[in-house]
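Below is a structure I'd like to ask you about.
Heads up, one of the protein chains got dropped from this complex, but the rest are sitting where they should.
== subunit A ==
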Amino acid sequence: LLFFSGSMEPAFHRGDLLFLTNQIEDPIRVGEIVVFRIEGREIPIVHRVLKIHEKQNGDIKFLTKGDNNAVDDRGLYKRGQHWLEKKDVVGRARGFVPYIGIVTILMNDYPKFKYAVLFLLGLFVLVHRE
């Protein structure tokens, strides 16, 4: 799953690649990062679980929020919908690979790498001018 928005920064950034699992039996607990879909919308949302209320029989309703958002996701849900349910979950984020991010990190931590990249970019431009 390719990550589009900034609502989970600074953990995830635009362009990061997320690895998901989708085990329906896995209990949903606060703190977990879930991928869910709102009825009628195509693009799934990846946010953290903020609140859960689970019945004895396993029926669960929960609320989510993006780390970088000031408020919870109720405003994003369908009109009249106050909670998410198991059926709305597409998967759970288990790991990720930063996309362009890794290059920026390397450039920050290793100045020699940054100079090498800049030098190579410079060469590239020069060569292509010809």
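Convention: a residue touches a chain if its C-beta (ideal position, glycine included) is under 8 Å from a C-beta of that chain, and two chains touch if they have at least 3 such contacts; residues count from 1.
Simple rule for what comes next: contacts and distances are computed from a predicted model.
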item	value
Protein name as given in UniProt for the chain not displayed, "CTF8 protein", "Dihydropyrimidinase like 3", "Dynein light chain roadblock" or "Signal peptidase complex subunit 3"	"Signal peptidase complex subunit 3"
Which residue of A:R14, A:R29 or A:K78 touches the chain not shown here	A:R29
Residues in subunit A touching the chain absent from view	10-11, 29-33, 48, 50-56, 61, 67, 72, 74, 82, 93-98, 102, 105
